[in-house]
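One chain of protein is taken out of this complex; the other chains stay put.
On to subunit A.
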Amino acid sequence: MASALRGAILGHVRVPIRTLDRSRSLTCLQTSIRSMSSHGDDHLTREEVVDRVLDVVKSFPKVDPAKVTPDVHFQTDLGLDSLDNVEIVMALEEEFKLEIPDKEADQIVSCPLAIEYIAAHPMAS
């Protein structure tokens, strides 16, 4: 009878939030790890990043694919224009689903810089 009343009351009362007591071990582990969240599981390995960046650069129509190595400079080594550089950065943004701010996009002028930027970006996928 008291438990039924308590059940009815608890149906209308909000569960209080209180700071975690460290003596309850297993349940607190399950609630602190967000096990069903898919946030942040797109970690790319560095070889993947290098391969995909090189693929993007090689598939650019004005680029000779044989000359592309992981340390080319777009304008000096590959003979591209600054506008071509902008196009390559946009292609990289599309490939890795990134949003690069304008100031930093201006600075990406070579393959190693692009690889460093993408590998260090937490949301690259």
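Criterion: a residue touches a chain if its C-beta (ideal position, glycine included) is under 8 Å from a C-beta of that chain, and two chains touch if they have at least 3 such contacts; residues count from 1.
Here is the rule we use: contacts and distances are computed from a predicted model.
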Message: Since a chain is absent, check the UniProt entry for it and pick the matching name: "Nuclear prelamin A recognition factor-like", "Nicotinamide-nucleotide adenylyltransferase", "NADH dehydrogenase [ubiquinone] 1 beta subcomplex subunit 9" or "Centromere protein M".
response: "NADH dehydrogenase [ubiquinone] 1 beta subcomplex subunit 9"
Message: To test your reading of the contact rule: which positions on subunit A touch the chain that is missing from view?
response: 6-7, 10, 15, 17-21, 24, 27-28, 31-32, 34, 37, 39, 82-83, 85-87, 89-90, 97-99, 102, 105-106, 123
